[in-house]
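The other protein chains are all here in position, but one chain of the complex has been omitted.
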Amino acid sequence: MLSKEYSDIKSAIKASPLEDGMTVSFHHHLRNGDYVLNMVMAAIADLGFKDLTVNASAFFACHKPLLDHISQGVVTGLECNYMDAGLGEEISRGLLKKPVIFRSHGGRPADLYRGAAHIDVAFIAASNADPAGNCNGWSGKSAFGSIGYAMADADMADYVIVISDQKSIYPLQQSSIDESLVDAVVFVDSIGDPEKIVSGTTRVTRDPIGLLMADLAVDAIAASGLLRDGFSFQTGAGGASLAVAQLLSDRMLAEGIQGSFASGGITGMLVDMLRAGLFRNLLDVQCFDRAAVESIAQDERHIEISASRYASPEAKSNVAQQLDVVILGATEIDLDFNVNVHTDSNGVIMGGSGGHSDTAAGSFMSMIIAPLYRARLPLIVDRVGCISTPGRDVDVLLTQYGLAVNPRRDDLRQPLQAAGLPVFEIAELKARAEAICGLPQPIKRKDRTVGIVRSRDGEILDRIYQLAD
Amino acid sequence: MRRSLLFLPGNQPSLLQNGAVLPADALIFDLEDAVAADEKDSARYLVASALRHLDFGRREKIVRINDDHTLREKDIRAVVRAGADTIMPPKIAGSALLQEIGALLDEIEQEAGIEAGRTKLMPLLETAAGIELAYESALASSRVVALALGGEDLAADLGCSRSREGKELLYSRQRLIIAARAAGIEAIDTPFTDAQDNTGLLEDALLAKSLGFSGKLAISPQHLKGIHQAFTPTGAEIAYALEVIKAMEAGLSSGLAAVSLRGKMIDKPVVEQAEKTLAIARASGLLAAAEEIADAE
Partner (left out) sequence: MNPIRMAVAGTLESSDVMVRVRPAEVLSLEIKSPVLEQYGDAIRQTVAEVLADRGVTAAEIELIDRGALDCTIRARLETALERALS
């Protein structure tokens, strides 16, 4: 009888086709509590492999050991949809010889399915698995909820190794990834720190400016005419995004509106809205807090989706295209409404598209909510340091000083103005910020490319340049 | 329009900057209780600089100065020259200090080339003596535009504890309103102190409105919505006010001595109240819509 189970990570790697120069992959559902990427890369380094590319859906601060592997030549390439500043700063200073490939959550599976990207060995952390590799992420002591970002890897990688810290008897009753895609299984003591995998709770902001903007955002959504039965919505997990969800919730309850779905990264706030009957379903590609993990495990209305179904432009249809409204952030936005979420105002890599460009492209109304300036740095610039989402997909900018609507969207501008909301030209808001902060001098960068931002369609959207000394 | 007057701590740059966008009708830059004793100079420079260089729109810029006489004059000189509209002296009782400040303002306005009498006074009454002498304070100077109530310190002075319903302050509130109205100026209610309790705030603000206050001090931006809700006339109140004015005008043009509306005599106080209601409605942007509805009927 075939056994796929290996006693430790090293044995599984030795049995795999991994060779120097190949690409390995990871998902980021364990977020900043992940142990798996570091364990695997340590084993890979120990075994003497060199010149590997690591394609992770995202890198977090806990993945700092990668910097050593890069210095040692074990890793020479990185690909991701998001990179924490912990790694981003070193990359921005030119640590890697090859530029980092940045994709979006939808673009990553799209590139795999269209053959523009290739994974040799995929390492899939799961919180519950059986010895044949049937696995999921919503049960077990290290449960993290949806395992959506790993599904394309399981599908398309040449060799798939599942790593879990909970061994269930075959067959695991409900699996998100099944044995037909899995080559090997390893059981370890712990795949991650539950405290850091998901936050205990995510909280609505108390900042008066955040609340002011959330208020204005809900007024704008209502004025757009989109807030009616069948409403669909996505927002982030930050305090200000949650404030929007909270106020929307109050409004929908007051007006007896029943929405169709909320999607994205799911938080307890959205779970509450589901339970209150404000949405019929939650479409979940990632769980952000304990409440979301518990909900996906037991509520059949809370549905796990793959990154491909969520946002891939190669999919026959995706969830992002069904969205009425998405709330997004930005570090910078320019007069053409191009948005930067990859670098900060100093040009340092500290983020990435995630689902930003996907949902902006797919939704009917994309709304960027951001303060007009942060610690003296204006939000609106002549030209963004990096185009993460092209202006044609960005519909509304909302700051505490008012709104700006993309000239392409007169259909949104009219109702917002008619509702008496403070609508300005984006250039006026820029001038306002500069009057308050002063005119910023442009930052200098070197000619060398340290990051390439791939568009959802596989083109090069922009480049990120190395910081000047 | 002074429905809401929001305190901003004078020594915190980020909160002063926020003041520029928070929807309060008036802003109170606080040099007194919000500032530590050894930072009074910092706050004075910061508030003066903010008044000079930041854009707070056309709202009234009030500064709560210190009571301490070694600080008072420096505070007033710095902020008036920087463009403050109104001075809020705390712990006022009677007229003497207000007159002294008035004279100082005369001097500063002249020196600085500011229009004489431009800088107003809004004394904060927060002691038993302050309430007792409220009418004197209201009449102390033509610069006095409103009396404001400081409930926390007042309760301490009265020897009672503050409650959510505020019954312990009822007489003080009414006394202040009587004094203010008798002097022909506005009465501003004490802040609600629980920043998280928006329901309690709304009840408190509605009570204040029903007693006759025209506005309320606020210590939290979260309270502004509730205060505006309480102090902004309802659609029905605006519609009635429009009817009153219409009836008055119709009566005047027909040469009638007395006018009645729906069986009620429209006399001077009713007309004045209607005019006040319409003024607030206009300032809140509600008048145009209400007029449209009235015309349509």
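Just a few scattered comments:
Labels A and B are assigned to the chains in the order they are written; within every chain, residues are numbered from 1.
Everything that follows uses one rule, which is that a contact is a pair of C-beta atoms (placed from the backbone, for glycine too) under 8 Å apart; a residue touches a chain by one contact, two chains touch by 3 or more.
Remember, predicted model here, so these are calculated numbers, not experimental data.
Checked against the hidden chain, the listed residues B:12, B:174 or B:222 yield one contact partner: B:12.
Among the residues A:61, A:116, A:418 or A:443, only A:443 touches the chain that is left out of the figure. Set against the missing chain, the residues A:306, A:331, A:345 or A:466 yield one that touches it, A:345. For chain B, the residues in touch with the chain missing from this view are 12-14, 17, 41-42, 45-46, 48-50, 52-54. Interface with the hidden chain, as seen from chain A, comprises residues 345-346, 374-377, 436-444.
In the analysis below, only the chains that are shown with their structure count from here on.
Within the complex formed with chain B, the residues of chain A that make contact are 208-209, 211-212, 400-401, 420, 435-436. Chain B contributes residues 17-18, 20-23, 54-55, 220-222, 285 to its touches with chain A in the complex.
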